[in-house]
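Comments concern the structure below.
Complex shown without one protein chain; remaining protein chains in place.
Lettered A and B in written order, each chain numbered from 1.
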Amino acid sequence: MPEKAARWAVYAAAILFCLYYLLPLFVMIATSLKPLEEIRAGNLLALPVDPSFEAWAKAWSSACTGVRCEGLRGYFWNSVSMAVPAVLISTLIGAFNGYVLAMWRFRGSDALFALLLIGCFIPFQVVLLPMATTLGYFGLATSITGLVFVHVVYGLAFTTLFFRNYYVAIPDELVKAARIDGAGFFRIFRRIILPLSAPIIAVTVIWQFTQVWNDFLFGVVFSSGERQPITVALNNLVNTSTGVKEYNVDMAAAIIAALPTLFVYVVAGKYFIRGLTAGAVKG
Amino acid sequence: MAALSIRNLHKTYSGASPEVLKGIDLEVEHGELLILVGPSGCGKSTLLALIAGLEPMTSGEIRIGGRVVNHLPPKDRDIAMVFQSYALYPNMTARENISFGLEIRGVARAERETVVERVAQTLQIEALLERKPAQLSGGQRQRVAMGRAIARDPALFLFDEPLSNLDAKLRVEMRTEIKLLHRRIGATIVYVTHDQIEAMTLGDKIAVMKDGELQQFGTPQQVYDDPRNLFVAGFMGSPPMNFIPVRVEPAGGGCGVRLESAGRSYLFAAAGKGGKLGGCIGRQVLLGIRPEQISHGVEARTGAAHVHTAVLPVNLVEPTGPDTLVLVTVNGRQVTCRVHPAHAARPGEDMAFMFDLSKAVFFDPQTGERIA
Partner (left out) sequence: MRRWVDTLEAWLPKLVIAPTFLCCLVFVYGYILWTAVLSFTRSRMLPSYELAGLAQYQALFASERWWVALKNLALFGTCFTLIALAVGLALAILLDQKIRAEGFIRSVYLYPMALSFIVTGTAWKWMLNPGLGLEKLMRDWGFAEFSFEWLVDPEMAIYTVVIAGVWQSSGFVMAFFLAGLRAIDPEIVKAAKVDGASMPTIYRRIIIPSLRPVFFSSLLILAHLAIKSFDLVVALTGGGPGFASDLPATFMYSFAFTRNQIGLGAASAMMMLMTVVAVFVPFLYSELRRGRRA
């Protein structure tokens, strides 16, 4: 029965691909739980004989990231204090921008939107040098504030795009009715549009958080020393060439760096999908 | 002082686009319901948006209750609007939807409650007040939308095709409700629709529009019986008026029109139209005659000056229940006749028809203007 054989083939292929995608995660976790001798003696897929979290503890508080040997802990909080404000600010501004572009169009607003959109696609290499000079001029060169600023500025195009596309689907008549009822620009946003925005806020926050937390380019150019985000610290940790390479610590560190975005993905992933396909108003 | 007065209103959207409204003049008295009707693209919704202040005008004057409102924003014009898609705030209950406008104007809570109760009673939606729009049916949403408008007690109500989203049966019900409501609260209403049946049944006055211009303004019966041009004549009435190209010939002291069909030829005298039609003898004009004016032969009426009989072969028969529509060919055109079902012949058979020309109208085939 070719039908049945075909079904089995499909399932087999699907599972094989699953293994391909899960493999690195498994290897990372397994390696992080083994002591160094076991790593050298065994191979990638071998399960840890006696799992221990020693490498994790080291990665968190005493691994060397260049000159310092204080683990990833400080850098983790750097990333947090960078990501949270950046996400909140760029989402808030993006919401207002999307509101204006979708419901208060004026002459030139579409051209403005196009200009903004094009900005999404530039390679950031062309803004690094001027931005470094500017931040240096304002004394923000290696600070978290500087990083937050950079992430907000270059995240605005995406957040605006998300909100604008979402709000465009809300019927104009809602705003017209509110204007006739007497509501003004901000009241309409607060009382009518905002309550309808939960799906797109979820999408934007999830997307922005992932982008900002995972960023490396801005981190490595616009920060240094103890103010670096965790991605930069991780890279330093892994590429430190002093002494013996501690693969288990490297893997533990990588997982620690990945945990927040993985957590967001696992927990909120379905809200992301739901938000992307949600309409605001029915009927 | 009229409730609404519009003088020489022009509107062009920015850019090189053509003029959307080309000089509109209208007056609506207190308590009247004015219908703006016309095909899509005629400018009726734009006119409504201008009255509401949702769009700026290019030139002209609009007065509401004697006050010039040209530059006032919607919230200062003392108007309320009911939209085609109801435009209810989705995250608020029906009660909150109705009281939103009052809330913004700083009306005290106690008074807001009173108004909502009164409005709900008028529209019989007391049981629906705590529900959100998604939990209401189309007809219920429409009532809540009307409630929102009534609660504001404005000088002028604007209705923008409010029944277009409802199914046919509900539309008929709501139409009657709107008419009763109008009688009860005596509001001044401007009502936009593309449905000429709604226009006829609801309006105190009708303004027929086409291409940004007012074609005719009058009571429903006036617009129906006395159309000013070909467009208005063909737009109002369902099934639409028949337009038959005829030649005007001298007949019995006055003039008449020649009708030909299946080898037979008839000359009908046009009594009472002599003066204006007389000047057209020898020319082709368009005879406008409504289906209900072409019926089956009735003995008692034959012989009256404006009644003429012709025998025509039947092409098609369409029973509608109360009457039967019979399609025949006259002067090469398809003509619809409204006859009693019992008297309708079968397709292919000959049948005697009675043409009542007392209400017939005549148009110039080139300009579309009314001749007689």
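One rule holds for everything that comes next: a contact is a pair of C-beta atoms (placed from the backbone, for glycine too) under 8 Å apart; a residue touches a chain by one contact, two chains touch by 3 or more.
Small disclaimer: the values here were computed from a predicted structure and weren't measured.
Asker: Based on the whole complex, identify which of A:91, A:160, A:204 or A:223 touches the chain you can't see.
Answerer: The missing chain is touched by A:160.
Asker: From the list A:53, A:77, A:138 or A:216, pick the residue that touches the absent chain.
Answerer: Residue touching the chain left out of view: A:216.
Asker: Tell me, which residues in subunit A touch the chain that this view leaves out?
Answerer: 10-11, 13-14, 17-18, 20-25, 27-28, 31, 39-40, 42-45, 93, 96-97, 99-101, 104, 106, 109, 112, 115-116, 119, 121-133, 153-154, 156-157, 160, 184-186, 210, 213-217, 220-221, 231, 234-235, 238-239, 247, 250-251, 253-255, 257-258, 261-262, 264-266, 269
Definition applied: only the chains that are shown with their structure count from here on.
Asker: Which subunit A residues qualify as touching subunit B in the complex?
Answerer: Contact set of subunit A toward subunit B: 107, 171, 173-174, 176-183, 187, 191-192, 195-196, 280-283.
Asker: In the complex formed with subunit A, which residues of subunit B make contact?
Answerer: Residue positions touching the partner: 14, 52, 54, 73-75, 79-81, 83-91, 100-101, 104-105, 133-134, 138, 141, 148, 152.
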